[in-house]
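Here it is, the structure, as C-alpha cells.
Note that this complex is displayed minus one protein chain, with the remaining chains in position.
And then chain A:
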Amino acid sequence: MTVSVETRRSRVTVYAKSTAPSLTPVKPGKTHEFTALDHSMSRHSVHLVCYYRQAPTVTMTALKESLCDVLSYYPAMTGRLVKNEGDGCGEWMVKCNDAGVRMVDARADTTLDEFLATATDEEERQLAYWEDVGSDPYLWSPYCIQFTDFKDGSMAVGISCTHFHADPTCVAVFSRAWSETHRRALVTCPPFFHPWAFYPRKNPVPSSPHLSEKSTIPPPLHPPAMSSVTFAFSASSVRQCLADLQLSNLSPFDALASLLWLRISSYKSASLGTAQLTLAVDCRRRMSAPLPLGFYGNALHFFGVKADLSSGWSHIASELNCHVSGIKEDDVWSSVEWLHERSKEKAFQMYGPELTCLAWDNVPVYNAEFSPGAIPVHVGCRIGNAQGEGLVVIMAGAPGEGEEARTVIVTLPTDLTAQIYRDEAILKYGPKIMFSPNI
C-alpha cells in the first residue's frame, strides 16, 4: 500500500462461511485429470464478480439453492485435489468426492450505484473472497463463491477459483449455466470434461521459445505491491479510438491493447524502443477440431508480440492485429507439447512478471441472467498472483453501452497505477474510471 492519506475503511464485511453440496450425490470413485495447460496455470487464480440489481428471484437463499442444482453438472468443481498415485506420476488430479464448494456471505454498507461509482480497487477485491491452499489441499475448496448483499437489495456474486481448474472463459460459462439453472431454463453450454483435449499429437514438436524464456526468468525477490484500476470504454469511445488510428480492419482489442501498452511503457521508461508484450488468447475456437465453449479447463495460449514502440500507435496496433489473427494452430500445439514435457517440474508464473495482456473480449460475459431479462449491471474479472510489470485484461463491456464497448482492467505496480489513471492520452477518450486505488 502506498504511503498516503488515511485509507477509507472498507464497506464490505464478510460474516459467514459455509459449503454448498451438489443436489445429486457423485458416484464414488470418479476423478478428473488435468491437462498440461492446467498444470502450467497452477500459480494463478481467477476472480469474476457480477453485479445484479434487486429482483425478487435474486436472493441469497434462492441463489444458493440453484448453485447446488448446477453443481450436479460439475462434479469436478465439488472435488478435492489429491496426488495421482495411480500410474505413478504423482501429479495433482481431482478426486470427485462430493465435498462441495465454499460459499461466503457478505454485506456491503452502501447501495449498488454508489458502490460502482465510489468503490476502491481494494473494496472490489473483497467481493470475491479467496483463500490460498493451506497446509492440507484435501480440505481446501478450489472454488469459492461470495454473495454480497447491498443496502438496496442488489447483489454481487463473486466466483473465485484456482486457475488450475478453470480459465476465465470456463468461469464465465459456469456462471451462465448457473443463471440458466436458476431460471429453470435449458443449460445452453453444458460442461465438457475432456482432459485429453490437449494431449500431445502423434508427432509432437514441443517448442515454445517464448515460454522457455519465461521459465528461465527467476521470480523477483521483492515483488512490488500491485493495484488495479478499471476503465469502462463506451462504444463511442472505442469508435473514436479506431477513427484516430486511421487504419481499417482493426478490432477494438487492437486499439485498446496497443494504446495501453504504449502509455504504460511511456511511464516505465522515458525512451521507447522495441518491446515485447505477452498476449494470452483463448484458443477454444481456434483449433481445427474446435472445443465447445463449455470445455472445462484451461485453453489459453500465451505468446509474445514484439513491436517498436517508438514508431507510433498505429504501427503497434497493426502489429498486434497481425499477430493475434495470425496465430497458427501448430504454434498452439507446440506450446502445449512443450508444457507437457515439463509438466512434472514446478509451474512458473504465466501472467507476468513481464507486461501481459489477456485478450478476453471475444467471450460473452454479460449473459448470466439470474432474473429473466436482467443481465448483470457490471462484470469484473481479475487474475490473482500476476505480480511484476503488470497485467491488462480486456473484456467485453456492458451491452447497454454498445457492441464495441470494452472494460479494461489494468493491474500495475502501485505507483504506475496512480499515473496511468490520470493519463491524458487515455482520458481523452472519456472512459469511466471505476475501482481506482485508495489514494
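What we mean here is this: contacts are C-beta pairs under 8 Å (C-beta built on N, C-alpha and C of every residue); 3 or more make two chains touch, one makes a residue touch a chain; residues count from 1.
Quick note on the criterion: contacts and distances are computed from a predicted model.
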{"item": "Protein name (UniProt record) of the chain left out of view, among \"3-ketoacyl-CoA synthase\", \"Cytosolic Fe-S cluster assembly factor NUBP2\", \"Dynein axonemal intermediate chain 1\" or \"AP complex mu/sigma subunit domain-containing protein\"", "value": "\"3-ketoacyl-CoA synthase\""}
{"item": "Among A:S18, A:T188, A:S311 or A:S325, the residue in touch with the chain that has been omitted", "value": "A:S18"}
{"item": "Candidate in contact with the missing chain, chosen from A:R11, A:R80 or A:H323", "value": "A:R80"}
{"item": "Residue of A:E65, A:E91, A:D244 or A:E354 touching the missing chain in the full complex", "value": "A:E65"}
{"item": "Interface residues of chain A (partner: the chain not displayed)", "value": "16-21, 23-25, 64-65, 68-69, 80, 97-100, 136, 139"}
